[in-house]
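All protein chains of the complex are present and in place, except for one that has been dropped.
Letters are used for the chains, namely A, B, C and D, taken in the order the chains are written, and counting of residues starts over at 1 for each.
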Amino acid sequence: MNALLGVEKLTRRFGGLVAVNAVNIDLHQGEVHAVIGTNGAGKSTLINMLSGEIAASEGCIKLEGEEITTRAQSRRARDGVGRSYQRTTIFPEFSVHENCRLSAQAAAPKPWAIWEASRRCATSNAAAEEALAAAGLSADAQRIAGTLSHGAKRQLEVAMCLATRPRVLLLDEPLAGMGAEETERMLALLTQLKASHAILLVEHDMDAVFRIADRITVMVNGTVIATGDPDSIRNNVEVRTAYLGEE
Amino acid sequence: QQGKLKVGLMLPYSGTYTALGVAIENGFRLHVDELGGKLAGREIEYVKVDDESDPAKATDNVNKLIKRDNVDVIIGTVHSGVAMAMAKAAKESGTVLIVPNAGADAVTGPMCAPNIFRSSFSNWQPAFAMGEVAAKQGKKRAMTITWKYAAGDESVAGFKEGFEKGGGKVIKDLTVPFPNVEFQALLTEIAAAKPDAVYAFYAGGGAVKFVKDYAAAGLNKTIPLYGPGFLTDGTLDAQGDAAQGMLTTLHYADGLNTARDTSFRTAYATKFKLQPDVYAVQGYDAAQMLAIGMNAVKGDLSKKAEFAGAIEKAKIDSPRGPFTVSKSHNPVQDFYLRKVEGKENKLVNVAVKGLSDPGRGCKL
Amino acid sequence: MLQVQGINTYYGDSHILRGVDVELPASISVGLLGRNGMGKTTLIRTLMGYVRPASGHVKLDGQDVTGWAPEKMARRGIGYVPEGRGIFPNLSVKENLLMSARPGIDGQRAWTFERVMATFPRLTERLSHGGQQLSGGEQQMLSIGRALMTNPRLLILDEATEGLAPLIVAEIWRVIADIRTTGIATLIVDRDWRKVLAHTDRAVVMEKGRIVLASESGALAASPEALSALLGV
Amino acid sequence: MKNLLSNSLPLACALILALLGPMMSPYVSDFIVKVMILSIFALSLELLVGMTGLVSLGHAAFYGIGAYATVLGSGKEGGSISTLLPLAMGCAAAYALVVGALSLRTRGVYFIMVTLAFAQMAFFVFHDTKVGGGSDGVYMYIRPVLGSIDLDNRYAQFYAVLAALVFTYGLLALIRRSRFGAALAGIRVNEQRMRAAGFPVYGYKLAAFVIAGALAGLAGFLVASRDGVVNPELLAWHNSGEVLLMIILGGLGHLRGAVIGAVAFTLLKEFLSTQAFVGPLADHWQLTLGIAIIAFVALLPKGIIGIASRFSPRGAT
Partner (left out) sequence: MDIGTFLVQCLNAVQYGLLLFLVASGLTLIFGIMGVINLAHGSFYMIGAYMAFALSPLFGDQFIVMLVAGVVLAAVFGYLLEWAFFSYLYQRDHLQQVLMTYGLILVFEELRSILIGNDVHGVKVPPWLDGSFALGDLMSYPWYRLFASAACIVLAIGLYWVVNRTRLGMMVRAGASNRDMVRGLGIDIRRLYRIVFAAGVALAALAGMIAAPMSSVYPGMGASVLIICFVVVVIGGIGSITGALVASLLVGFVDTFGKVFFAELSGMGVYVLMAIVLIWRPEGLMGKR
């Protein structure tokens, strides 16, 4: 099976610091690929490079075999690379529904058609509702996003990513801040989504990762120290000492 | 017969030129009061508008007077750009406009009109006089320095004309962006070029700073600084020692010692508890010109041609000395050479007698 | 030490806290549990003084401190690690820590810059980095370190382990345990209820702005029915 | 119902103005023309500040360029509206394109200052060189004409400006409710997320900037046609500042706020500096206007438009 998103020797430096060091990763449809690693290992930086938020210092990113390393972030998003942020990045002044609708509208045709009302855009509304339902926020759709509780904002973060109908999902700690119930829902959602999406999951909740990841990559200080199926990672001595800690 | 005469005073009552606006108004009121508060039998009603010295708002402000208050006459203003907009509006509406200061050549040049007068000067005039004086003093090479704006350009051009006519040569024109007051760089240029004389055009705070900086740089000892009167008028108090001995030309001076001037000065000082200055004289003469025109038409301002004709023919008995107006309605007047002594611009002699602005571009 | 009595808090029109009573005795760890959006953070913000309750009282050492400004509360010995960290992005790591340093209410400086460094060695390598440039976890450490630098007698941790690697989380729980032994009271909100119950003396569960259960932590840990009913686990 | 009311209110105002037009004294109609032009100018800035979150302190440049283009383009024989209007808006838009393309790299206060810098450059071009008659400005010999519409006529002027205002307001209202406007609002609130969602943020901002520039050029065209003189002060930074003050005073984030702000600011100043209303205090209008503004800020956190929500039963938050 061909990789939907492929990465070769991706590197990012911040001054002297090598935040991501020659990382190779392949994301396949039908698979949840978890990236775990110590704090500051470079996971978010990796997602930032994949989504185009920051430029790669070296290396190459391919979407369905086509090189997109220098493609603008917005363009990548329209090409199907969606992401969520580790730190909640919503539109606090807008309602929850509007948050998602706005995200969905990026893909709508003819953005300059100013005689069409934004509120009436049927496709975007549908996408927004679908995303909200998936993230379990339908009940809160009309609330102002800024007044949501922390956990609900995290849910919205994921919903906004889904609303853009991406093919590749880059999720940066989607479970952070969520309670037990919401965690369950999110895991169920990911399991359901993976059939049609390629998912990269950055997460520190190890129970969750080992439950749903099909493949795990472990990073430490910018470098990949191990890649493999959950079992092999769990038993990897290096990973245990560097990341999981002896329990 | 007719009702009150509505006089619109459009002058700066805020910002840098406030003091000038106040002096002009005082001068104007002084003469009106001397006439018993009436012109040609009509009582005066004043309407004041603060022009803020902002040309962008000039049309709106002058329209307040013309359209809202329906004034018969407008007196104003100090700032040339504002005066241009006023002249445009006055030309279109036909309202009588007397400019009591703004020196823009164009007001009595291309913008001239039968209903537009000036009681002050054109930028060209004092500058030209200074040019002649400098040439007569045997200076050969001069430099000019001014803010980069229309009034400065016009003044410098006038100086050049007078100076080069007398055989001198302006070797370089220096400019500072308006209203920047950092002059050191250009003073250094002057010191390096060593001209025989420097002609400077500044007013208000800029004039104070320039004259002080010029002295502080030690240049006043070696290179005489000339300028139109505005360089030292109303600023001597602030300039202090730095200005001592400077020569300037203007249509007014301290120590004229004519009966006309003395009585004006006493009256002004008693009434306003202030010493009059050239701006007060210009305001005063604006009132004189208006009175002459009004008397000629017996208070009926609709007789535009007669009104203008009377002023054109009149000899105006100004504290500065008598003057007439040219075809383009600018004063034809003596220019005095003055020297700073203490806190006064003392009369030295008459630099140019009966100097008339060429009124270039005026089709009257 | 700190008592909350009959607090009602509103955000605009929405009634968030509905008559909450909580007692936080000195040197005792209290765990605050509840699902998302039940009002845990609001309770903390109310007792810190960020939000003024519509009615009810907050008492510190018996004194009524309702409506006191947060800085006054902090100076009376309450350390706060907020949800979402609140790092100062324009200050370096070192400055973030130094600016908050103050002796405790007893005049002691048990927590010093060195001790924080020893606790979070990762920060040592990042001292001159701006707060903005840290990874999420690094920010979390910094936030805890910063609160400790104020030498509090009550430390409030609102989701302090969010985004931290398991190793660090373990470390933080160790630090919390440590703090507990030094007699600092703690109020802990965390999604890992097991850890919370293991590291606290008492537990309080909130639901829809009310305290629905308050008991010994051990007892609650031992009653799975209560847990699943209240927390959905 | 409420929606309908709020939508038809501006239209009703325009209609009333149109009906009253012929009955007004020259001064009143002149004053209203001035306020309407300022409203157009303010609305064009509202598109940037209120709708897109781009605070520009150089907006007067486009206004001034529009005005200069009108005067310089009309020549001695005068010109037609059909050429001068597109010329004015085009010149303003072209400069906005350049300025926007460069300055949109920066954000926040830096953006404020870069726009200021470009405006000052334009200012100095007109102030210090001869292209536009230098610091005293240039005047127009004959006002623009189109068929029987002669802007020299005060009624023609009045209705032309009213039409331009309605056009501007309508256009911006359309933009606001459209997807384009929603995107601008999103950019104002959270640019990062907009980019992540797939919006080419830079392009959107640039488009807004150019549209705002063109509309300011429209206001400039009108002011030049009305005054018949232009001078560099039209481009000066305090002019940019004043229009910014208007929209803040009126209340950011509402089209109505921009218009209300322009009206309120001009009226207030007119009122406080007119002897007939305030007597000798008129000499100190700066003082009274200053105090009034301070009072507004202290009492109306959301601008004048906020008064409505303040007195509505559950508005306060």
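By our rule, contacts are C-beta pairs under 8 Å (C-beta built on N, C-alpha and C of every residue); 3 or more make two chains touch, one makes a residue touch a chain.
No experiment lies behind these values; they were computed from the predicted model shown.
Wait, the hidden chain, what does it touch out of the ones we have here?
When the full complex is considered, the omitted chain touches B, C, D.
For the chain that's not shown, point to the residue among B:L174, B:L231 or B:A308 touching it.
B:L174
Using the definition of touch stated at the top, determine which of C:G37, C:P53 or C:P82 touches the missing chain.
Considering the complete complex, C:P82 is the one touching the chain left out.
Taking the entire complex into account, which one of B:L9, B:A40, B:V170 or B:V208 touches the absent chain?
Checking the options B:L9, B:A40, B:V170 or B:V208, the one contacting the hidden chain is B:V208.
Touching the absent chain in the whole complex: find that residue among B:K148, B:H251 or B:H329.
Considering all chains, including the one not shown, the answer is B:K148.
Among B:T77, B:T235, B:S318 or B:N345, single out the residue that touches the unshown chain.
B:T235
Would you indicate which residue among D:S25, D:S82 or D:T106 is in contact with the undisplayed chain?
Selected residue, touching the omitted chain: D:T106.
Could I get the residues of chain D that touch the absent chain, sorted low to high?
49, 55, 102-103, 105-107, 109-110, 113-114, 116-118, 120-121, 124-125, 127-129, 237-238, 241, 244-245, 248-249, 252, 284, 286-287, 289-294, 296-298, 301
Quickly run down the residues of chain C that touch the omitted chain.
For chain C, the residues touching the absent chain are 48, 50, 69-71, 74-75, 80, 82, 86, 88-91, 95-96, 98-102, 130, 132, 146-147, 150.
Spell out the interface residues on chain B facing the chain that's missing from view.
These residues of chain B touch the chain that is not shown: 14-16, 18-19, 22, 148, 173-182, 184-189, 191-192, 194, 204-205, 207-209, 212-213, 216-219, 222-223, 234-235, 237-240.
We take it that only the chains that are shown with their structure count from here on.
On the document's contact criterion, could you list the chains that touch chain B and likewise touch chain D?
none
Which chain has its Cα centroid closest to the overall Cα centroid?
If one averages C-alpha positions chain by chain, the most central is D.
As a quick test, compute the distance in whole Å between the mean CA positions of chain A and chain B.
Their C-alpha centroids are separated by 73 Å.
Check each residue of chain A and list the ones that touch at least two other chains.
none
Would you please write down the residue numbers of chain B that are in contact with two or more other chains?
If we look for residues of chain B contacting two or more partner chains, we find none.
In their shared complex, at which residues does chain A touch chain D?
Per the stated touch rule, the residues are 51, 53, 72-78, 82-83, 85, 89-94, 98, 101-103, 105-108, 111-119, 121, 160, 163-164.
How about chain A: which of its residues touch chain C in the complex?
Per the touch definition, chain A meets chain C at residues 14, 36-41, 44, 86-88, 147-152, 155, 173, 176-183, 204, 206, 242-245, 247.
Touching chain A in the complex: which residues of chain D?
By the definition above, chain D touches chain A via 171, 174-175, 177-183, 185-186, 189-190, 192-201, 207.
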